[in-house]
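Each remark here refers to the structure printed beneath this line.
Shown here: the complex without one of its protein chains, the others still in place.
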Amino acid sequence: MKILYFAWLRSKIGVPTETVDLPAEVTTVGALVDWLKTRSPRHAEALANSKVVKVAVNQEHVPYDHPLSATDEVALFPPVTGG
Amino acid sequence: MKILYFAWLRSKIGVPTETVDLPAEVTTVGALVDWLKTRSPRHAEALANSKVVKVAVNQEHVPYDHPLSATDEVALFPPVTGG
Amino acid sequence: MTIRVQAEDFDVGAEYTAFTAGRTSIGGVTLFVGLVRDIAGGEAVSAMTLEHYPGMTERQLEAIEAEARRRWPLDDVLVIHRYGRLEPGDQIVLVATASAHRDAAFDSCRFLIDWLKTKAPFWKLEATPDGERWVEAKDSDDAAAARWAE
Partner (left out) sequence: MTIRVQAEDFDVGAEYTAFTAGRTSIGGVTLFVGLVRDIAGGEAVSAMTLEHYPGMTERQLEAIEAEARRRWPLDDVLVIHRYGRLEPGDQIVLVATASAHRDAAFDSCRFLIDWLKTKAPFWKLEATPDGERWVEAKDSDDAAAARWAE
């Protein structure tokens, strides 16, 4: 599964994108965020406060209980600040 | 006293402006409108419905109880429709 | 802070450029342009003539603009209103407001056009297939202006 990071999530984690092999038990966005935290101390710090970690699946905003499938494009980012 | 008419008040009365000698008892805008109605059938018809006869004194909107003085510039017009 | 009452057309792009030129404190500009529609009240309109009360028009627009500046923190305000004969598609009025914050820009722009519609001495005469008719004031315009009562 391809994960994209934006804004300070990208700079804190240190890469704009990574490809991960999801364990079978990670079936929701919330479980994915929790699992990503275990990948490195940088991930853990960047993703510590779930209130400011927003998720899009296939370019649509989704809540943490949204289900995942292996072909999804998943993006993690802080609250948006355009306009 | 100089009276100006605009929009359909002007076309109904037939002149854009007229100069009148006010009787001493005409001391308010409301009294002026009533007195103007007596000047001709055209005046009477144009000014019949006071709800749609608005008045400005010295280029400011005023209510019918506004006092008049001989040097005032008085304008009568329908509700405005610009913008 | 500019008020113009004129027969000539105006160039929205040139006005916007002059309005914002060299400024770095503006966060948002709201512009409203009113145009002549080819249909009004279900009837075709081939032309519109705007009559106004010279002198009073400028005074009223200046008073409305001063009220907007009293209510909101504005970097600048521009109001241009035309008079004379116009055709469908022609521009009638431009209101522009600039502020550090978009809410102030939006609210003040809408306030200006709402008050202008009920206080500035303009009257519209429409040419239709049935002849000329003076446009009647709309209750909805009074209601829009009443929103801004303090």
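When the chains are written out, they are named A, B and C in that same order, and each has its own residue count from 1.
Everything below uses one rule, namely that contacts are C-beta pairs under 8 Å (C-beta built on N, C-alpha and C of every residue); 3 or more make two chains touch, one makes a residue touch a chain.
All of these numbers come straight from a predicted model, not from anything done at the bench.
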- Message: Among the chains present in the display, which ones are touched by the chain that isn't there?
- Response: A, C
- Task: May I ask which residue of C:63, C:127 or C:144 touches the chain that does not appear here?
- Result: C:144
- Message: Please identify which residue in A:23, A:41 or A:83 touches the non-displayed chain.
- Response: A:83
- Missing-chain contacts on chain C, rising order, are 11-14, 16-17, 20, 22-39, 88-89, 100, 102-103, 105-106, 109-110, 113, 144
- Residue ranges of chain A at the interface with the undisplayed chain: 4, 6-8, 56, 59-61, 75, 77-83
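Here is the rule we use: only the chains that are shown with their structure count from here on.
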- Message: Measuring centre to centre with CA averages, how many angstrom lie between chain B and chain C?
- Response: 26
- Starting from the mean Cα coordinates of chain A and chain B, work out the distance between those two points in Å. 72
- Do you know which chain A residues sit against two or more other chains? none
